[in-house]
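I have placed the structure first, in the form of structure tokens, so that the comments after it can refer back to it.
Our next item is subunit A:
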Amino acid sequence: MIEIDGLSKNFGAERAVADVSLRLETGTITAVVGTSGSGKSTLMRMINRLIEPDAGTVRIDGVDTREIPLTELRRSIGYVIQDHGLFPHWSVARNIGAVPALLGWPREEIAARVEELMRLLRLDPERLGPRYPHELSGGQAQRVGVARALAARPRMMLMDEPFGALDPVIRQEARAELVAIQRALGATILIVTHDMAEAMALGDQIAVMDGGRLAQAGTPAEIVLRPATPLVRALIGESERGFRHLALLPVAAALTPGAAEGEALPAGATLADALSRMIWTGARRLPVAAADGHGAGVVALEDILAAGRGAP
Partner candidate 1 sequence: MKGTLALALLVAAFLAFPEAFVPVLRPFAPEGGPVIYDRASLAGLTAAHVGLVALALLPSALIALGLAIWVTRPGRAHLLPLARAVVNFGQTLPPVAVLALCVPVFGFGAVPTLVALFLYGLLPIFESSLAGLSGVPAPTLTAATAMGLTPARRLLQVELPLAAPLILEGTRLSAVIALSTATIGSTVAARTLGEVIIAGLNVMNLAFVLQGGLLTAALALLIHAGFGALAEAARPPGARSSR
Partner candidate 2 sequence: MIGSLAASRPDGARLALGLGCLGALALPFVSVRASRIGAPEPRTLVEILPPGRLLAVLALSAAVLLALVLLRAPWARVLLSLLALAGVLAGIGLAAGPLAAEAGPYARVAPGAGAWTLLALLALFFTEAASRLALGPAARLGLGLVILAGLAALLASDLLAPLSIMVEYRNRAASFRSEAAQHLLLAGGSFAAAMVVGVPLGLLAARRARLAPPLLGALTAIQTVPSMAMFGLMILPLGWLAAHAPPAAALGIRGIGAAPALLALFLYALLPIVGHTREGLRGVPGAILESADAMGLDARQRLWRVEIPLALPVLLTGARIVLVQNIGLATVGALIGAGGFGVFVFQGLGQTAADLVLLGALPPVALAMLAALLMDALIACVPGPAR
């Protein structure tokens, strides 16, 4: 668990981060959202002390980060940034193995770990390992950046706009991949983004920063249903709010017993998927399949709309 407590930072007269407190539960993804200049990157950089806070503390599993030697702290936290920051004069394999090498792992162990990570991130170790970063595509370079951050089995990962340089299709894939890896490894991740949709898609918890202050922190549903400030409301997008919420809810949330005509929705679908299907087919009731393939029940338009409003 990471506890951020009363963290503040000024650059000269400019207030970058003011008295922010936040808890990151172990094994969850927290997405910090805000406009540029909101202090979200500064907040993140204070966790691995790339920036020293003026006031406040950060505790990792109860230990104040100021009590951990700086290099040790940083080597235990994975770090991914938008421009991936790969060392251009090192091969891909050497980039990925950099932190284990700093930690003095044996050579064979580093090689094995690099290969394991490259396979995990769908990078061909034989072909891409000896290449240099400038020979990679944007998506490959980004995955190498993630692999490098994961190399020494860090307790947590900090990611600053990690998908910012990718095109929309690859970005979708990269997000899904990140969630899969996070679930598999049980890592604690803090991700900084300006894109609320990305935060909604990734975050177990969303923290909205505004002018250096924490405007609101909560689950995606809480943020959508009860935006605390006009800025949070604006970031969600007034016209998309309903859909945003429905996209967070599984069909199970509005399931009633019964049967209906037409192709069944899969059990993993969201209410947004159901509504979209209704718009195109004109149906007001859709059958839902259970995980075993049998009919689980139906969703009705009025129930979807009620669930979208957050009504019980």
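How were these picked? Simply put, all candidates are chains of the complex that A comes from, given by their letters.
In this section, a residue touches a chain if its C-beta (ideal position, glycine included) is under 8 Å from a C-beta of that chain, and two chains touch if they have at least 3 such contacts; residues count from 1.
Just so it is clear, the model here is predicted, and its values are computed rather than measured.
Undergrad: Name the candidate, out of 1 or 2, that touches subunit A somewhere in the complex.
TA: Here subunit A touches candidate 2.
Undergrad: Name, in rising order, each residue of subunit A that touches candidate 2 in their complex.
TA: Listed in rising order, the residues are 48, 50, 70-77, 79, 81-89, 98-99, 102, 132-134, 148, 158.
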